[in-house]
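The other protein chains are all here in position, but one chain of the complex has been omitted.
Labels for the chains are A and B, by order of writing; each one numbers its residues from 1.
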Amino acid sequence: MTCPFMGLAFLGRLEESSRKAAQWLVERTPVRSLRDWAISFSLWPVHFTTSCCGAEFAAVSAPRFDMERYGFLPFNSPRQTNLLLIEGTLTRKMARAAEIVYQQMPSPKFVVAMGACAIDGGIFHNSYNIVRPHELFPIEYFIPGCPPRPEAVAQAIVRLHEKVKRSEYGVKARET
Amino acid sequence: MSSSVMEARLLEKEGDEEVYEVFIGPQHPASGHMRLIVRLEGDVIVGVDPDIGWVHRTMEKLAESKEALKAIPLLERMTIIDSQNVTIGYVRALEKLLGVEPPPRARYLRTLLSEINRIASHLYGMGLAGIFVNHSTMFMWCFGDREVWIQLAEELTGARLTHSYSVPGGVRRDLPQGFKEKALKAIRYMEKRLDEYHRIFFDNPQVRARYEGVGVLKPHEARRLGVVGPNLRASGVRYDARLLGDYGVYDELEFEIPVREEGDAMSRLLLRGDEIRQSMNIIRQVLDKIPEGPILAEKYLRLIPPKLREPALKEGRIKFPGIFANLKLPKGEAVARAEMGHGEIFYHVTSDGSKKPYRVRVVTPSFRNVILFRYLPPGHRFMDLPAIYGSLDYFPPEADR
Partner (left out) sequence: MNTGSRLERLEKGLRDIGLEPVKAPGVLRVDAQPESLVPAARLAVEHGYDHLASVEGIDWPSEGVIEVIYHAESYDEDLRGTLLEIRVKVPRDEPRLPSLIEVWPNALFLERETWDLMGVVFEGHPELRRLLMPPDWDGPPPLRKDFKVKTEGVFVNVE
C-alpha cells in the first residue's frame, strides 16, 4: 500500500468486509464441505460429567471401546472442544454450569444427550431438582438407555460424523 | 462508573494479597460434578470448602414415592459402578422388615457379585487416581481391566452396570454355565496385572513423589471424623462392615481385612490393590463352596404361579409376577449396613405399614468422606490437592444422591 493513511482510514471497514467475504466463501460448497469433513474427525467432547452416565462415558474412551480412533478425545477446557455430551441427569444446579460451558465452546458445536434422564428425566422423572436438557440446548442426538451401553454412545458419535460430513447440523450449532 | 468504584477495582486493598480463592469445578479434568473452593495463601492451602450437590437427584424423596421393590433400581443409580453393594444394604433392611431370609445359595451368589463389583469399583478409583496425576497409562490399564469384571457381572446378571440382582428373599438369576472357568481365568489375569500395576504405577518414583506422605490421616482422627472404607483402613483402623456378619457369607469364608498404618495418600492407593487380591480370594472360595439349592426364599417362590415357577426354577431366572411389587411392608423400622468399594453404606428404612416405605435414609460412604476435603488439604501445597482428591476415591453422584 502506497499511502499508509489510506490504509488506516479504511482499516475498520476493510476488516469487516473481508470477514464477511471469508464467511461467504466458507459457506460455499467446496470449502464448506472440506471444513465439515475436517470437523467430523475432531469431535472433542468437553470433560463435563453431569451424572452417573459418566461411568459409561469413561468406558467409551477406555481401551475396550476406544473411541479415540474416531477422533473422540475428551478434553478439559471447553475452549478447545466442540461437543457437549450431557451424561445423564442434569440437576438445576448443574444446568447453570452446563449453560456456561456451552457458551464458552467455540462454534460450530454440538450437543448429544446421553441416557434416559437426559431425554425426559428417566427414572427421576418426578424429581424436584432436575432439568430437561432439550429445553436448554439444541440437541443433535439422544441416546436412550439407563445407562446406555458404550456401543450406543459410539453409534451416536458415528451418526454425528455422518451428519457433520453432510453439513446437516442446525443453524444454531453454527452461529451461537 | 464512579471514581471510588474504579479505585476499588484498580488499587490493591489491605489483605488482598494474603488469601485468595480458587474455584475448581464443577467442570474440571477430574471425575467431575463437584466444586472445590480452595483458599490459598501463596501456594499453600489454608482451607477448602467442598461445594457438593451438583448431582442431587433426590433419591430419598423418590424412594418414598415408589413401591419398596421399585426403589432398588432407583437407589442403584447412586453408585452405578458398584450397584450390587449399594443396594444390598437396602435389600437387607427390607428383609429384616419382611422377616425373610435368603437361602444359602442366594447368599453365596450375592457375595460373589459383591466382590466382583468391589474389584470393578476399586479399579475405577485407581484409574482415576492415575489420571489425577496425569498418568494416563494407569487410567487406560485400569479401565481396560475393569471391563473384564464388568463382563463377568454381565454374564451373571444380564446388565453391565445396573444389575438389580438382589431382591428381598434371594437373587434374580442363577449362576450361568461355565461361569467358574471364566471367573478363574479372570482372577489369574488380574493377579498378573496387579504385579504390572506395581511396576508401572505404584513403584514409579514420580507417582511415589506425588502421593507419598501427602494427606496423612491419623487413626484417632479417622475414628472421630467417621471416615469409612479404604480411607479408614489405610489409617490403621481395622473396621469393615463385612465383619459384622449381617449379609453375605463372609462369616463362612476365610479372608483378611487389609490394613495399612501410614495413613497417607499412597497407602490409600496401595490398600485398594490389597483389597482386590482379597476379593479375588473370596471369589475363589465362593465358587468352590457354593451349595446347590433354590435362589429365592420358599415364601416368595410360592407366590409365583405354578405355570411360571417350574421354568423359572429350571432356567434359574426369576420373573416376578405383579404381586411382588405390591409387597406390604410391615410397620416398623430396620437398620442395615454394608461395605461398598468406597466404604460403609448405612440404610434406615421406616415403614408405616403401606406398600411404600415411609422414609428411606441412606448415608453413603462418599458423603461421609466429604469431610476429608475439609480436613486433609490445609497446610499442603496446591499441587498436592489432586493427589489427595485422587486418593480418596470420591464419587460425587453417590455423595449427592
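General remarks:
By definition in this document, a contact is a pair of C-beta atoms (placed from the backbone, for glycine too) under 8 Å apart; a residue touches a chain by one contact, two chains touch by 3 or more.
Being a predicted model, the structure only gives us computed values, none of them experimental.
The chain we do not see here touches A, B in the full complex.
Within the set B:L36, B:L62 or B:I150, the residue that contacts the chain not displayed is B:L62. In the full complex, chain A touches the hidden chain at residues 91-93, 125-129. Take chain B: the residues that touch the chain left off the picture are 52-53, 56, 58, 60-62, 65-67, 96, 223-226, 232, 237, 239, 243-244, 246, 321-323, 325-326, 335, 337, 344, 346, 348, 350, 358-359, 361, 363, 367-368, 370-371, 374, 400-401.
One rule holds in what follows: only the chains that are shown with their structure count from here on.
Residue ranges of chain A in contact with chain B, taken from their complex: 46-56, 58-59, 62-64, 76, 78, 89, 91, 93-94, 97, 101, 123-124, 126-130, 146-147, 149. Considering their complex, residues 26-29, 31-33, 53-58, 61-62, 65, 73-74, 77-81, 124, 127, 139-141, 143-144, 146-147, 150, 160-162, 397 of chain B touch chain A.
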